[in-house]
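Every protein chain except one is present and positioned as in the full complex.
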Amino acid sequence: MTMDRLGTGIAWTALILVIAFLLLPIVVVIPVSFTESTVFRFPPEGFSLQWYGRIRNVDGLLGALWLSAQIAALSTATSLLLGTLCAIALVRGLVPGAAAITTFMVSPLMLPGLVLGIALLQTMREVGLRDAWWSLYLAHVVITLPFVMRTVLASLSLFDFAMVDAARTLGCSYPKALWRVLVPNILPGFISGALFAFIASFDNYPVSMFLVDVRTKTLPIQLLNYLEISPDPTLAAVSTVLIGLTVIVLILCDRLVGLRRMASI
Amino acid sequence: MTALGAPAPAAQAGASSAGHLVVTGTSKRFGAAVVLEDLSLSVAKGEFVSLLGPSGCGKTTLLRCIAGLLRPDAGRITVAGQDITALPAHRRNVGVVFQNYALFPHLTVAENIGFGLRAQGVSRAEAAPRVAEALALVRMGEHADKPVTSLSGGQQQRVAVARALVVRPSLLLLDEPFSALDRKLRETMQVELKHLLREVGITAIFVTHDQEEALVVSDRIAVMNSGRIEQLADPATLYGRPVSLYVLDFVGQSTRLAGRIVAVEDGVVTVETSLGPVRAPGRFAPGSRVAVAVRPEAVTLGEGVAGANRVSARVSEISFLGSRTQLHLDLPAEGEDRGVVELPRLPEGVQPGSRVTLAFREADTMVFPA
Partner (left out) sequence: MSATLAAPAAALPPLRRRLDPMALLALPGVAFLSVVFLLPLLLLLWSSIRGEGGFTVNGYVRVLGDAYYIGVIGNSLQLGLITTAGAFILGYPAAFALARARGYAQVVLFALVFLPLTVSIIVKSFGWGIVLRRDGILNWLMLNVGLIERPVRMIFTEGALYAGMINVFLPFMVLPIYSVVRMIDPRYGDAAATLGASPWYRFTRVTLPLTLPGVVAGASLVFSLAVAAYVTPSLLMGDRYMTMSMVMAKAFLNLRDWQLGGAMAAVLLAVAAMVVVGASLMQRRLARHGGAA
């Protein structure tokens, strides 16, 4: 009994520590963004919103944000299309070597990002594709596809296709049965796959760093550049905005599908 | 086989000092819900007792308290005279066969059976012959090195029983041990397990919600209702002389009619029911609301013996059950009246809609306060 309680105590202490540790570097950014001074001294001195005002003035930051959002949204959409089609084929169709194809489709996840970036850089040069936007878009489809494949495959293989048959015997046409029964059931997988894919793309550094050019920079690249050149609390302000956006998206996702269903990364 | 020793039909659970397992005044609540309420139970050495009741009646909670997996809020539990209330599960030496068995999926059959011995510090060399013996006891010798996940339901149950028995527990608890098996296998395993446990000579407590199973495996049955034992008795008494409508309904079927006492004389009451007057032995004040009941096989069609109760009713449905035939009676839909009669064979001419006369002896008729 007492040993049991000791174990439980250790587990809970560890969880509290883990959460505090995980949140620490995220939470400290917020007070620093409201400081009056130009350095990140702690505790922050005074209160001002000047660094938020400066976000607009930092060269290329808003452009980078827009580019990252574009790339993330478009590559996620493309992956959803390609990935869902492929997942349906793998689950429902008679695909020769289905297991091998499944492994292949999720394998970019296991690949070190830098290696993928270098490989793509080299190939794009060789092919003569010099346009950074298109390079980034194609690369990010590769990054996002495994996330979509995994979650959609998982929810499709859990789906009992007898339900579609049941809907058809109850008077639904085949497409209508799919829409009324299949789609609502795999929607959580769809949404969580899309969320993971979007985040993976939006936050990607090691692949993008090889594919950007002077005028086309994604947000992580631009942020890191800025951090290296002139580290000031503007970065804390940008980070706070990003954290806020993330929290909003997470709350939305929790309302839509429940966070725990999305946990099976 | 050992005599089916049916101890005197102890009307209510009472803590007897002679009991091997004695539970005294045990209570358990989860939040506001009282799951066990001042419950007492005494089980003799070598006896098989079933805890029978619907889900939520507290039977599994009682089992977990006896096993030491739950700590009761109040009360005392002793095994062979030793107070084990404060002992953690692993120091109690109480074997448990879990529902769905809880066999360790990462271990083989033999490793599962040997687990308890090894956990208690028995050396590998000493454990091996005892594991082999246990394997032989449940006729699983040739499966020793298989992963438990490859076994059928019946085989898994045997392994679970062997795993619990090999540590020579002073008491064996079985939580719905047959619920994972299909009907045919369940019937075989019930007899097999009963025989095996009798051979080992162990005291066993079964938890079940299946009254047929309880009737087959137990010497005595404790029918539980919301945290209390409603009646503890041998199967025949439980079936023939239930102490309440709850027990009547939970064990077996019956024809049951609500009514009011219209006459009282010398230990016999007359009850006015929707089918007419029915007489039964009992002591109630005139005018009280009661229910009379009679078991299906106590009823005959026609006039019956002299002095029998006779009522007339319409047959609504006939079910052929093989060795017997069941008639369902057409009774007013409101209230809790229902009618079931079982006959060895169906008389000619009786069909749904027929009006029949039912006869049953006064002594077979039971009266319960409504």
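All chains are identified by letter, namely A and B, in their written order; residue positions are counted from 1 within each chain.
Following the convention adopted for this analysis, a contact is a pair of C-beta atoms (placed from the backbone, for glycine too) under 8 Å apart; a residue touches a chain by one contact, two chains touch by 3 or more.
These numbers come from a predicted model, not from an experiment.
Remark: the omitted chain is touched by one listed residue; of A:58, A:71, A:132 or A:145 this is A:145.
Checked against the full complex, the one of B:53, B:95, B:177 or B:252 touching the unshown chain is B:95.
In the complete assembly, the contact with the undisplayed chain comes from A:105, out of A:58, A:105 or A:181. Considering A:86, A:167 or A:186, the position touching the chain not shown turns out to be A:86 (whole complex). Not every partner is drawn; the one left out touches subunit A at residues 3-4, 6-8, 10-15, 17-19, 21-29, 32, 39-43, 82-83, 85-86, 88-90, 92-96, 101, 104-105, 107-108, 110-116, 118-123, 126, 138-139, 141-142, 145, 149, 162, 165, 199, 202-203, 205-206, 209-210, 219-220, 223-224, 227, 235-236, 239, 242-243, 246-247, 249-250, 254, 259-260, 262-265.
Where subunit B meets the missing chain, the touching residues are 64, 67-69, 88-96, 98-100, 102-107, 115-116, 118-120, 147-149, 163-164, 167, 173.
Everything below uses one rule, namely that only the chains that are shown with their structure count from here on.
With centres set at the average Cα position, the gap from subunit A to subunit B is 56 Å.
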